[in-house]
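Input: one structure, supplied below.
Only a single protein chain was left out; the remaining protein chains are all shown in position.
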Amino acid sequence: MEWGLLETPILLTSTMSVGKVSDATVKWMTRRFPGIGDEYDVIIPIVGECDDSWLNDAVGRHVRSEHVYRAIEQASGGPVAEGSVGAGTGLITCDFKAGIGTSSRRVVIFRGNGETGPSYNLGVLVQTNFGIMRSLRIAGVPVGEILAPDYANDGKRVRNAGSIICVVATDAPLLPNQITRLCKRAALGIGRVGSFAAHASGEIIIGFSTANQVPRSTSGMTHQIEVLLDDACDGLYEAVVECTEEAIVNALCMAEDMRGQADHFAPALPLDDLAEILNRHHAAQQR
Amino acid sequence: MEWGLLETPILLTSTMSVGKVSDATVKWMTRRFPGIGDEYDVIIPIVGECDDSWLNDAVGRHVRSEHVYRAIEQASGGPVAEGSVGAGTGLITCDFKAGIGTSSRRVVIFRGNGETGPSYNLGVLVQTNFGIMRSLRIAGVPVGEILAPDYANDGKRVRNAGSIICVVATDAPLLPNQITRLCKRAALGIGRVGSFAAHASGEIIIGFSTANQVPRSTSGMTHQIEVLLDDACDGLYEAVVECTEEAIVNALCMAEDMRGQADHFAPALPLDDLAEILNRHHAAQQR
Amino acid sequence: MEWGLLETPILLTSTMSVGKVSDATVKWMTRRFPGIGDEYDVIIPIVGECDDSWLNDAVGRHVRSEHVYRAIEQASGGPVAEGSVGAGTGLITCDFKAGIGTSSRRVVIFRGNGETGPSYNLGVLVQTNFGIMRSLRIAGVPVGEILAPDYANDGKRVRNAGSIICVVATDAPLLPNQITRLCKRAALGIGRVGSFAAHASGEIIIGFSTANQVPRSTSGMTHQIEVLLDDACDGLYEAVVECTEEAIVNALCMAEDMRGQADHFAPALPLDDLAEILNRHHAAQQR
Partner (left out) sequence: MEWGLLETPILLTSTMSVGKVSDATVKWMTRRFPGIGDEYDVIIPIVGECDDSWLNDAVGRHVRSEHVYRAIEQASGGPVAEGSVGAGTGLITCDFKAGIGTSSRRVVIFRGNGETGPSYNLGVLVQTNFGIMRSLRIAGVPVGEILAPDYANDGKRVRNAGSIICVVATDAPLLPNQITRLCKRAALGIGRVGSFAAHASGEIIIGFSTANQVPRSTSGMTHQIEVLLDDACDGLYEAVVECTEEAIVNALCMAEDMRGQADHFAPALPLDDLAEILNRHHAAQQR
């Protein structure tokens, strides 16, 4: 929001491993780009976090530098691993096992007058760890309320220190203040899944566009950039809300039962039950 | 957010009547409290607005001072008029006639450890004017999508210059930064109704607590105030999301068909159809 | 900060006349541009204010629509009236009569490597009404402390409800987030004059660039804009600090003694004494 530039990979991890992950990223970046801290400015990595201390021995800070290097080096296009992977391993959402989820849209831009124009990609990746069962809504259906009687909390997990980190990416040519506006809309998608953003929950949304890149050094003083008109942004706004909702649901649907430290247990969302509930509602909608 | 104090009534009106309403409020306040601008500081009224120019001759700025005086003087406790009243007269939400809506909760405070404590009131009043039909969700059900085929837009209303103003009130003893956090949660309720916060839509949320009042003048320099612990706020957060969602739905349900300037027309939400749709879904949920 | 666009003139007035000025501006704009509220969106004027109620009968709200129309219609290039003019008529800064002041720079852009590039204009206009005498610094010299013994406050003016509004204008091609950063720097110039931003003082800074204009309607969906690189902005940042400091001093130097309502009196800054003080310091600097 201050510089409007993204200079490092975005990394996600366990809350108390942020320092280690940040440090390893600096080490990796300065090896790969030797001019940093000399020819170029120093860097400050972007590291998101959720509290996974119910399932994970978070105090043990088990993430090591080599895990970070591998994450950066193996980052690639194509399908994204979802569920209990990476920083999502120990996460819980609405009392079900969750983790990493993603969703994307190809957005055709329409002006107010109905003209069609260019189309752009928008994707959301979430590290999701918020909420309580009775609030869970999937596709608007109060799934959590319906399932809750079968999942009586044993009363052990009283702390509800959740959070969700959303990363919003697009190739639409948006300015930094337009990216900020896009990110704010992601919160509406979090709301649709049933979040009321509990006190101890941190909802953090970061976004970037790959369309306009600013060179680290240049002989020019101004540059020409292409910008999407604000009037043409509504399709992206709609997409970011949908993708955020869907990415959270995907994280829930891709995770499996997990037993973690201290014999703590998080059940997966029961997909068969979910399918039946959603089918009933879909049928009701069609009649 | 800067002073943390509210010094005037909150007024809601049509966008281009803000100046007139602000001016009339100053006039009313300075007559009623002659010390203003002399013994006490000058005042700056809080006036919210939505763009009602599809149905209303907004350019005509027909709100007059006497309307403002009457609104202030007739403000009272008890049931709140909803639908096409006051600043809600010319408003449209998700292509249906809307206006003013309200909802409230009595919130029992639970600590994380399950203890019950005091209970507080929280209410939300909305001036609602946003969105498009196919996004409308009521109680999670995609009502807009189901009804849309019966309400083909004739293509005249291309501008979608919406907005929603939410006023959040509580008697819970919250600090200014806690009120700010409470207000942010109202946005999650807006999301549940289907908003994607279109470019031209302004979502503005203002909140206040009646619990701690600061005297205009005092011989003391510090004062003692009671504050609700953050850990105990989750019930209020949940309530503000629910109330915002419900207040918007109430505005839709209480409004009737309206034909306005230039023969523009906004249909009411068809309550019989709505009841049938919701009943079907409720039945699906019970099975 | 939300839309990044400026659609109306910026008007400055007395605090409790904001409503009237806003209303008159809407009236003027809708007459001049008949498509507003129909073909185009409604507008919300930008009106800044200071509390002039020590010298002015502020409660009387004596600004009328015709004053607003005249202000808009007579706005022109060339020298700017300073001191006790317009919204500056009843203002006081550091216990001396003040009002409107302005200052500008022609800024040559240098890159970090010393290359020179294009040059741009930057101007600041202030409506200044803050502070107490003993804090006043002019060109770094503690002028207020030196002059204070000659201006013992008679104890009547206990309220210190100040404020300063700064309007920053440039033709440099800056994005909205760059304008925000430019505006924040203006605060540093306010600090140099001796402000500590008292509780009741509101420091509001608004800025705009004339370089990139966005059409109200267009058949395109993206547009090409020229942007100044952040690395090249330091000259503008330095200029905005200097101009803000200088504009405040100019407002003080151009105002004359004023006796206002209730026989309240504000003395002008004694220019002869000021010149002597500054000359002594300038001589000390040269040795």
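Going by the order they are written in, the chains are A, B and C; count residues from 1 in each one.
Throughout what follows, a residue touches a chain if its C-beta (ideal position, glycine included) is under 8 Å from a C-beta of that chain, and two chains touch if they have at least 3 such contacts.
Quantities reported herein were computed from a predicted structural model and do not represent experimental measurements.
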item	value
Residue touching the undisplayed chain, where the options are A:200, A:214, A:253 or A:268	A:200
Residue of C:3, C:33, C:69 or C:237 in touch with the missing chain, whole complex considered	C:237
Residue of C:197, C:214 or C:268 touching the missing chain in the full complex	C:197
Interface with the unshown chain - residue positions in subunit C	112-114, 135, 137, 139-142, 146, 158-160, 181, 184-185, 187-192, 195-200, 230-231, 233-234, 237-238, 240-241, 277, 280-281, 283-285, 287
Missing-partner contacts on subunit A, residue numbers	2, 15-27, 30, 36-38, 41-45, 49, 51, 53, 58-59, 61, 159, 161, 200, 202
Those residues of subunit B which, in the complete complex, touch the missing chain	1-4, 109, 111, 115, 117-118, 173, 175-177, 181, 214, 218-230, 232
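Convention: only the chains that are shown with their structure count from here on.
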item	value
Residue-number overlap at the subunit A/subunit C interface, same or different (half cut)	same
Longest centre-to-centre distance from subunit C, chain (CA-based)	A
Chain centre separation in whole Å, for subunit B relative to subunit A (CA means)	30
Chain centre separation (subunit B, subunit C; CA means) in Å	34
Whole-Å separation of chain centres (CA-atom averages), subunit A against subunit C	42
Subunit A: positions in contact with at least two other chains	181, 230
